[in-house]
Every structure is written in C-alpha cells, then in structure tokens.
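Since the structure comes first, as structure tokens, the remarks are kept for the end.
Removed: one protein chain of the complex. Kept in place: all other protein chains.
Naming follows writing order (A and B), and every chain is counted from residue 1.
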Amino acid sequence: MHASIILLLPFFSALVILLGHRQLKGAAVLISVGSSVISFIACVALLAVADDKDNNIKLLLPFLDVGHFHANIDVLIDKQSRGMMFIVSFIGMLVHLFSLGYMKDDDAKPRFFGSLSLFMFSMTGIVLAGNLIMMFIFWELVGLSSYLLIGHWYQKASAAEACKKAFLTNRIGDFGFMIGILLLFGANGGNVNLDDLATAFSSGPLRPDAPGYSAGFTAAAALCIFLGAVGKSAQFPLHVWLPDAMEGPTPVSALIHAATMVAAGVYMLVRVSFLIEASPLAAEIIAGIGCFTALLAALMATQQNDIKRVLAYSTLSQLGYMVMAVGAVAMHVQHGHELHGPNPGHPAMFHLYTHAFFKALLFLGSGAIIYACHHEQDIWKMGGLRKHMPVTFYTFAIGTAALMGLPYITSGFYSKEGVLGAAYDSGCSILFHGTALTALLTSFYMTRLVIVAFFGKPRTESAHHATEVPMIMLLPLVVLAVFSIFSAWDGFATPLQALKPAHEPPHDTVLAASILAFLIGTGGAIYLYRGKDKDPVNIKLFANKFYFDEIYAVIIRICQDRLAWIVTALERIFVDGLIARLPTAIVARLGAATRMLQGGHLQGYTFLLGSGVIAVVYLVVFVLPRMGH
Amino acid sequence: MPPLLFYFFALITLGFGFLVVTGRNPVTCALALAASFVGLAALFLSLDAYFIAVIQILVYAGAVMVLFLFIIMLLDIKTEEGKKLNLPAIVSGVLLAVLLALQIIAVAGSTPLAQKSTQGSPLALADAAGKIGKAALPTITNDLKAGELPDAKLIGFTLFDQYGFHLQVIGLLLLVGTIGVVVLSKRERSAP
C-alpha cells in the first residue's frame, strides 16, 4: 500500500501539472512540493514495515498480458529498495524545497516542477521494480525526465545540446541493457522477475553446473546489462554527458546527477549481483572500468574552473568507485569468500547512501553560491565567501570533508574505507592502487575548490556583494550537513536500511592508505593554491577533459557519417529503388503506353474496333475449325 | 432477276459507295450516297422485299440524305482543300477494308448456306395460304391465292402481331429524338 502511494503520487502530480499548468500557475509548484513531502512520509513509514521473506514481490498491475508474455508492474520491497527509497524521497523533498527559492525568478516554474514530479515517479519505479522489464520501462522514463530537466533553459544553445547529448548517450547504454534483458529473457524461459532470476542462477537452469551453462553467454548477458549502467551512471566510455548536464538548474544537478539517477546504475548492478557473480570475466571488466573511470574523472577534475564542473567530475569519480566496488565484491565472492554476517551489507550501496547526502549537499551549496554571486559559476571569479556566507561555508566544508573522507568524523570516511577494503579484498593490486590514487586526487581538487572559492579576497564585484541566501535554501543545506556527518553511524544506518557492511577489523593497509591519501592531497592543494589569484598549474590535457568530446566528434564524423552514407546509398538503390521506384516506373510506362490506346481519337477507336472484328472472325472461322472445335 | 441486272445494280451500289469514300466535295459525297441507296433499293427488290425497298428510298434516300444535304449547306462546308493527306489513317483504313472484304468473301464462298439461289428456293405462294395460321386474313389469303406476294401486308401483320411493343418503343424513340434535336439546336442565350 505504501508502495502504491509512493509510486503514483508523483505520477498524478506530474499529470495534473501537465494538463492544467495554465490554469494552475503558481499552484502547480505547491502540488509538486506537496506530493514530494507526502511521498517522503510514506517512505519513512515504509521503513518500519517488516521484511516478508517469501513474498517479496507484490503485483501492482498486470501491465501487459499477451499470450505467454507477461510484463507486470510489481514492487520488490526488501532492505535494499527501502533504503534507496528513503534516499530518493528524502533528497527529492529537500531539492523541491530548495527549488522553491532557487527557481523563484524563473518563468517556466510549472514545467520545472512537473518534470521534477515525473522524475520522482520514474526513479521510484526503478527502485521498486520487481522485474527487469518494468525496470527498463522506468529506466527510459528517467532518461526522459533527465532530458526535460537538463534542457529546462532550452533557449540557451548549450543547454539544448547538452540535453540531447545526455539522452543519446543514455540511449546507447539502454540498447545494451535491453539486449542483456532479452538474453536473460530467452535463457530463463520468458521470466525476468528478479527473484526468479536469482533462483535460476543459484539453483535453476542457469547455475554453473547446469547442462546448458555457457560461460560466454553469462558473461555476455552480464556485460550487456552493465552497458545500461555504463550509460546511466556515466562510466567510461559513455561519461561524456554528465559534465555537460550541468547546464541544467543546480537543484536538478543535485537531485539527478549526484544522488539519484546516476546512482540508479549502481543500484541496478547490485540488484543483479547474482548475474555478475556468475561470470568472473564480467566482474573483472566491471571493476576495471569503474576504477579507470574514477581515476580519469579525478584527473580531469583537478583542472576545472567551473564549480559545477568540478562537482560533476567528482560525481563521476565517486560513481566509478561504486561500480568498482560492485565488481570487486563479485570478484571476492568468486574467490570463494562469502559476504560476512547475517545481514550482509554491500560497500557500493553503502557508499551510494553516504555519497548521496554529501554530494547533494555540495551541489545545493554550490547552488547557493551561484545564486548569491548572481549566477556566476567560475571559481576564479569568487573568493572570500567565507566571511560573506558563513552558514553556506560551514555546510560546504562539512560536505567537502565527507567527500574527502576526513578520518573517523565524517560518514564518507567509513564508506570510502569500505570501497577501498573491497578493492583490497578482490586480490587485484592494480585496483587497490588506482583507488588509493583517486582518493588522493579527490582530496586535492576538493581542497583546491574550497580554498579558491571561499578563502582569500573577493576577486570580483559580485563576490564582494554576496550575502547569505534565504532560509528556505539554507535549511536543506543544514539538514544534509547533519546527515553527512552522522549517516554512517549505526544509529542512523540501521533504521535507514543502509546496507552497511558488517563491522570487521579494518585492514591496516586500507586504513593507512586512506589516511595517507587524505593528508597528501589536502596538503598539496593548500600548498599550491593558498592565496593565489589564478591557477598556477596548467595541464591542458586534464582541463580539456582528455579531449574525449573531440575524439567522439571525429569518430562520429568518420565512422558514422561514412556508415550513414553507405546505408543511404543502399536504401536509395535497393529499398527505395527496387521496391518503390521500379514498380512505379514500370506502372507509369505501362500506363502511358496503354493510354495511347485511348487517344480520344475517334478514328483510332474505329480502327481498333475493325481490327478486333477481323481478328475474331479470323480466329473463329479459320483457326478454330482446324483445331477441332 | 437476270444476273446482268444484279451485277448492274451491285456495281451502282459499290461504285457510288466508293465515290462517297473518296470524294472531295461533301455535296458530291452526299449525292453519291443517295445514288448508292437507290442501287441498294433495287437489290432489295430483287430479293422480293418490296416494302423494304420502298422504305429505303423514302426514308434513307429521301429523308436522311436530304437532311445531310441541308446540314452541309447550313454549315457551308467547303471542299476539303489540298491539305496534307492523313497517310496513316488512309493506309490503315484501306488495309482494314481489304482484309475485311477478303474475309467475308472467303466465308461467304464456303458456307453451304450461301449456295442457295432464288431459283433453288422458290416462293410457294399458293400453299402458303393454308399455312400461315394467324396471318390468314382475307386480304392476305386472297393475294396469295392470286399468286402475288402481299409483302407490305405481311410485314404489317408481323410487326403489329409479334412486335407490337417494339413498335411502341420505336415511336417513343422517335419522340425523344425529336426533342433531343430541338434541345441540341438551341442557341445559347447569353445571360442578361
């Protein structure tokens, strides 16, 4: 029952706003915010509901029922989905409240809030999905909402380009996802229910010692489904859309591109972890890509000058962490170790949980700064904001500390330790070293950001006149700051169903590595950037994002344009020419020829008549008798 | 009829017919057609179809051809000047005509039916009086017994006895034709 409310309320809110936004005007905003608050209350109530082990999946609506094919809207309520639901609804509600202030002067508020409601609906669908087809439907819907929200200021050319890029890149990932689903669909006899798939992999037709088992098939299915996560969670090579997605309003960046939508990929991977654990090859590839993305993004972040871009790359990097953790845990399980304890947590989900809070905090904080500096986003045009905006500064600092993993105090430390531990346990030393290096770089660029934006003297007029933002925008910041510190504590984590890995003595290497990375990164940044007015380090490769966008543009131009040319030629010759134009030409010629018979010429008709008579007489009188009639 | 007369009248019919087809002046063609019809009427006579022969002269040569002449005079159609000959049409027309004529000659020459002659199938007038059944009106039987063929009366009887309805329809047709002609010939009055 709770699930229906959480799922349908944003849907109806979006529908009402869609249909009546002209009449509603300002009220549309309230509808959307109200629906998010009610959903949040329902989610909190859901947390208290006990787990029903045998009947996890409850059918809501038999959506498609065609012969043997069933696609249902059903919900899977277990620990993972309840925890994730809390994050989604909580941060969603905070973002709605923040947007009330941030989008105050915007012209298209109803459209914005309607899209936000649509997003909440789709994200809820993904989280609660009980089968892969339903998840795919809502997956696509989330992509659509992201398109609408990134392109909210579509009059700006860069925003229009960005939302198109996001959607297209997501589509590539979704294509792989769909193929993966189809593979599983075929292998499991038409049933992609998550519970049934898990059973199939552990004891059913898809288990390793089953007669029809094929390692290649399992790896292919796992990798195809992983492609979906690559698109949605912006892993390499489909990471190019996330930085450009910062063209959307900052609350959108906070909600979608930090806390929830991009985390959907990780969520989905943990949901199908039985699949990844079944294929060693896939697990290694997933871990490798995750680690590579994390490192790549961290390098690119060290040279960005737009505050939102820095945070975007930071998100990319943390997502890489999570994906790597998924792969690493799978590798760990494949090596024969079970996840510990009666209630096994998952490092990736735990990091997702803590990351959601402090990343949303950082984005909302940057939104406050941008708002206060009159929509200025270049950090080298800020400065000295510590004195002008104290509350913002302190909350932002707490968020930064959590992201960097300030030892023992912040939640980020525990979750990052979990990730590093997973990398260490996987047995692959490259993973561990890459992750540690990324942690170092994370500390470095975040400290750089804080020093340049908040310390020193104001570098421009707007920074000089910046004042603290209104209360409606400060409140979410404070709440999220509290969560950034305390969310890793058991008092918070257990009721919030955070899938925290069970407490075990931390590996000394891991602990040493994380503390060391933190110290070196922070120290280096303070040394390099303290009191500077422009960037002393200038590495073009990082600043230009490793030229990925340019490479893609060239690839598209060379490969896709050539391919398109070939396909067009084939289409013109075969499909169009042979099947459409050739019969048309034949018919036209025949028609023209036949038309000459009916020339409208009287004597022509008479001629034809006479010749017909002669022919018939000839046949009847001379030919037929000879043939025996 | 002696064969000579037959050939004579056949020659008239066909000769004037040829003149119709090849004449330059439309009036020439019309008059030639009238003469051709006269020859045709003579051929009818040779076939003991007296009534039809007279009707042919009266209606065809007398009314229809005169109408043609009226129209030619009315429209004041000049002789076709020396325009370029419509060669494809002429060639195809001649070709078709020759082929058709050949075919008909071949067919007519081969059927046994065509071997009958007037001598071979004489009219049995006296015996017919007793056999004609319903048509045994006094006038007809008297004529038959007298050895004459009451052609008009017999046609009249056939028409009114067997084809009475068709006769009425023909009358209606003529009425409609008259009305049609009147309507078609009206000059368009320009709207005031």
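The rule we apply is simple: contacts are C-beta pairs under 8 Å (C-beta built on N, C-alpha and C of every residue); 3 or more make two chains touch, one makes a residue touch a chain.
Going forward, contacts and distances are computed from a predicted model.
Asker: Tell me the UniProt name of the left-out chain, picking from "Pyruvate formate-lyase-activating enzyme", "Transport permease protein", "NADH-quinone oxidoreductase subunit K" or "Heme exporter protein D".
Answerer: UniProt lists the chain left out of the view as "NADH-quinone oxidoreductase subunit K".
Asker: For the chain that's not shown, point to the residue among A:Ala48, A:Ala157, A:Leu602 or A:Met627 touching it.
Answerer: A:Leu602
Asker: With the missing chain put back, which residues of subunit B would touch it? List them for me.
Answerer: Within subunit B, the residues touching the omitted chain are 1, 3, 6, 10, 13-14, 17-18, 20-21, 23, 26, 29-30, 33, 36-37, 40, 43-44, 46-49, 51-52, 55-56, 59-60, 63-64, 67-68, 71-72, 74-75, 77, 80, 83, 86, 89-90, 92-94, 96-98, 100-101, 104-105, 108-109, 111, 113-121, 123-125, 127-128, 131-132, 149, 154-155, 158-159, 162-163, 166, 170, 173-174, 177-178, 180-181, 184-185, 187.
Asker: Please identify, in ascending order, the residues of subunit A that touch the omitted chain?
Answerer: 595, 599-603, 606-607, 610
Heads up, the rule we're going with is that only the chains that are shown with their structure count from here on.
Asker: On a C-alpha centroid basis, what's the spacing between subunit A and subunit B, in Å?
Answerer: Chain centres of subunit A and subunit B, defined by C-alpha means, are spaced 97 Å apart.
Asker: Taking the touch rule as given, give the residues of subunit A at its contact with subunit B in the complex, in rising order.
Answerer: By the definition above, subunit A touches subunit B via 603, 607, 610-611, 613-614, 617-618, 621-622.
Asker: Please name which positions on subunit B make contact with subunit A in the complex.
Answerer: Listed in rising order, the residues are 89, 92-93, 96, 99-100, 103, 106-107.
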